[in-house]
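Down below is the structure, laid out as structure tokens.
Removed from the display is one protein chain of the complex; every other protein chain stays in position.
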Amino acid sequence: MGDPVSALWADVEAIRARNPLVHNITNYVVMNTTANALLAIGASPVMAHAEEEVEAMVDLAAALVVNIGTLSPHWVRAMERAMRRAAERSIPIVLDPVGAGATRYRTETVRALLRVATPAVIRGNASEIAALAGAMVRTRGVDSTIASEEALDLARALSGELDCVVCVSGQTDYVAQGDRIWTVRNGHPLMARVTGMGCTATALCGAFLAVNPDPGQATAHAMAVMGIAGELAAERAEGPGSLQMRFLDALYRLSQSDVRARLCME
Amino acid sequence: MGDPVSALWADVEAIRARNPLVHNITNYVVMNTTANALLAIGASPVMAHAEEEVEAMVDLAAALVVNIGTLSPHWVRAMERAMRRAAERSIPIVLDPVGAGATRYRTETVRALLRVATPAVIRGNASEIAALAGAMVRTRGVDSTIASEEALDLARALSGELDCVVCVSGQTDYVAQGDRIWTVRNGHPLMARVTGMGCTATALCGAFLAVNPDPGQATAHAMAVMGIAGELAAERAEGPGSLQMRFLDALYRLSQSDVRARLCME
Partner (left out) sequence: MGDPVSALWADVEAIRARNPLVHNITNYVVMNTTANALLAIGASPVMAHAEEEVEAMVDLAAALVVNIGTLSPHWVRAMERAMRRAAERSIPIVLDPVGAGATRYRTETVRALLRVATPAVIRGNASEIAALAGAMVRTRGVDSTIASEEALDLARALSGELDCVVCVSGQTDYVAQGDRIWTVRNGHPLMARVTGMGCTATALCGAFLAVNPDPGQATAHAMAVMGIAGELAAERAEGPGSLQMRFLDALYRLSQSDVRARLCME
């Protein structure tokens, strides 16, 4: 248990063995990508967004992923219903506030969703988390060039304010569960040239939350697996097209020795 | 004609020669994937879902593919209008009841669509077909771990009840046209780790229906081509990412000798 590699690997094996159903209400751009990533790691993705069925689908799921990347009012209503139901059933929720801070509609939508239910995990980049922290903690504005230390402070503050895990991803990923902090330094710069890598990280958080009751650790594991698969893919990639393909292969083929050789998590 | 390889190959050559327009009203997850598969086999895909234009688009098409993977009321109304028009114009319809049985909304939507028009072909996995058979034939419930023989019985019963071809795909694919049965044993397990492979099979059924007036045979041919292309792709794939890429290449490069070497259809 004290061994981080073994703890992470236990989650991967649990996902591969149980194939947890992960219900995604996510954006049009990444639906295919995130479904494929969930399948590659061993989970079972379902995408469903109609108000007529989101509650029934949540009831079947082991985790709910909500991502506002291409939102519109009909989708937001479905997100609210799904999150409320998930909270009632104690099904863990991951929220990806894509573009929070870029438009008022996105920032306000995230605030409205947070009034409906507290997610187990919020994962965003530094700008998005800063926008939420600015809105919720009222201490900072939006800034797209945020230093790592500042990102960590924001994550910690938002985690305390909302009482949920907050993950700020970037070159270094920080996961804050109150004052408990995980730092993950896996990954490769080419990943930033493939659309939806952040959304894929969020979806993987859903798979790990489905098998690990410790949301902070589950999130750190998901981020580390993202980064390690990205490193493995980048070794033989010739650009972002082949990186995307090899990333799915790497998730599928990931071995405990890959994790042991590469894990950079504190 | 008696030679199954020649009959299948005649369909492939007809698709490549005529580039039939296949109108898809399908789900967000697979739109790109199924459009690419249709292009790779030689058909011409079009995606259109607005009520304002689905009838006009159906009028231009050689086949209509309806897939409820990410449904919502506006899309269902468009599906109904498109199916009604296709039936009036004798344009063959393929229906993919994605997730039937998982939520009541999906099961009821499929039933509503079946009241509008009878498709030439329904293609689903065993659980989905069981859900429809349970709803229509009132003999079975939903079960995701259905034995092959049972899947065949379900397909035959539903085909008789609805008077259309029913295809249950899985490790073995069964195509039932009343009591006439095709069994296809092509394919590779890694295909199940790529999202939308079932939806792609449904889309290919549309292309084969566009050139072959025998809907049972057209469906069996489509399933065999799926499976053979999947086998060819899997030979050199390192995981689901490269399988997906190589699958499109294999569809595009498929030769009669590939079919002769691999076809496993009775």
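Order as written gives the chain letters A and B; numbering starts at 1 within each chain.
We take it that contacts are C-beta pairs under 8 Å (C-beta built on N, C-alpha and C of every residue); 3 or more make two chains touch, one makes a residue touch a chain.
Predicted model only: the values in this text are computed from it and were never measured.
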Residue in contact with the excluded chain [from A:Glu149, A:Asp179 or A:Glu238]: A:Glu238
Residue in contact with the excluded chain [from B:Asp3, B:Glu53, B:Glu88 or B:Glu235]: B:Glu53
Of B:Ala120, B:Leu248 or B:Leu263, the residue in touch with the unshown chain: B:Leu248
Contact set of chain B toward the excluded chain (per top definition): 28, 31-32, 35-36, 39-40, 45-50, 52-53, 56-57, 60, 74, 244-253
Residues from chain A at the interface with the omitted partner, ascending: 27-30, 32-33, 69-73, 99, 102-106, 193-196, 237-242, 244-245
